[in-house]
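The structure appears below as structure tokens.
All protein chains of the complex are present and in place, except for one that has been dropped.
So, chain A:
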Amino acid sequence: MAKQTLDQKLAILSDAAKYDASCASSGGERRNSRDGKGLGSTTGSGICHAYAPDGRCISLLKILMTNFCIYDCAYCVNRVSSNVTRARFSPEEVVTLTLEFYRRNYIEGLFLSSGIIRSPDDTMQDMVRIARMLRQDHGFRGYIHLKTIPDASPALIEEAGLYADRLSINVELPTDAAVQSFAPEKDPGQIRRAMGDVRLLREARKEKSHTGKRPPRFAPAGQSTQMIVGADGADDATILKTSSRLYSSYRLKRVYFSAFSPIPDASAALPLIKPPLMREHRLYQADWLMRFYGFEVDEIASAAKDGHLDLEVDPKLAWALQNRHLFPMDVNRAPREMLLRIPGIGTRSVGRILSTRRHRTLRYDDLRRMGANLKTARPFFTALDWHPSGLTDSADLRARFAPPPEQLLLI
């Protein structure tokens, strides 16, 4: 085989990395290089530097160090039994690509993942080395996200957390049984313990020592994980329960859902259907409701049919349609947590409602100016000059929101 060029390697190893949904560059500490000694900054909120036609943001240089792998995970394009072309970056190549892309303002930083070569420790060591070179040799102050290998030794994970802003370990699939059947080399228990270790390390590093000194921060932007949706038979309720367990147990910043997507040279064990993008979207909406709107898993699950979220209307609207006895809500009186339950009114609008109603009584048009989606919200609230009267309880309310049924064609 002829020696691969950097361009060829980049093509192979970015193609191999695209199934990781996470691209966040947010959170963590703010840094800059105003002192002129290094390169880069982090702003706290993250920047998406481009968008691919799949609608996903490109914030980080997301690549694999290598796509050689000794594991055989059925859903993965890089599994040992796949015939994709293999490539491997040298650590210097990864460092150069990251810095040169960064200097041209293409990216916020690096998201480095890898297939497992030789052993988990060997692989993790190389990844940590790349992060160390960026931080120490080149004074790189941009964002680094390292995909941690759960079986790697805790000392390596601890070192990784010193250089990386974010660490992540993928739980891969919603249930342990699915992981065992599709990713036989992976141990779900080990994945959980590794996430637990990261949380403990983060918390230990937040405390001041007895001398009052603060230790160097450990993965200041926290940890995240990802699970594939639609590869195994788990329903949405199971997925959401798993994600709420992960958030509470390991204080994750994010749980990403990745609709299982056909891959080149796929395993025969998996369904090669169009990726369930709408399902993925509804799961993210439900996840948002749990994190920012005070919804509990069971409330969302109660509005789901046979454990699956309604694909036609969003989960907040679905919940409201099932709990109409609570509506219409008076926007001039309802407490914050109830305002958050009105479909079409988001956290920002709720903040505006609260700050304005301290001074005067709100009207219908005020809500429009505050950014509420009135087409959705109309049946669910009252204001000084607005009452939905019979609309809230009308039998065809759901039909007003759901897309019209499609005429089936006879062929």
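We adopt the following convention: a residue touches a chain if its C-beta (ideal position, glycine included) is under 8 Å from a C-beta of that chain, and two chains touch if they have at least 3 such contacts; residues count from 1.
Heads up, the rule we're going with is that contacts and distances are computed from a predicted model.
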item	value
Hidden chain of the complex, named as in its UniProt record, picked from "Transglutaminase", "Type-4 uracil-DNA glycosylase", "AraC family transcriptional regulator" or "Carbohydrate ABC transporter substrate-binding protein"	"Type-4 uracil-DNA glycosylase"
Among A:Leu277, A:Leu326, A:Leu374 or A:Leu391, the residue in touch with the chain that has been omitted	A:Leu277
Touching residue (missing chain; options A:Lys206, A:Lys305, A:Arg333 or A:Arg369)	A:Arg369
Residue among A:Met133, A:Leu162, A:Val297 or A:Leu311 that touches the chain left out of view	A:Val297
Missing-chain contacts mapped onto chain A	6-7, 10-12, 14-15, 17-19, 32-41, 43, 47-58, 61-62, 70, 72, 80-83, 97, 100-101, 103-106, 139, 176, 184-185, 189, 192-193, 195-197, 199-200, 244-245, 247-249, 251, 259, 261-268, 272-275, 277, 291, 296-297, 352-353, 355-356, 358-360, 362-363, 365-367, 369-370
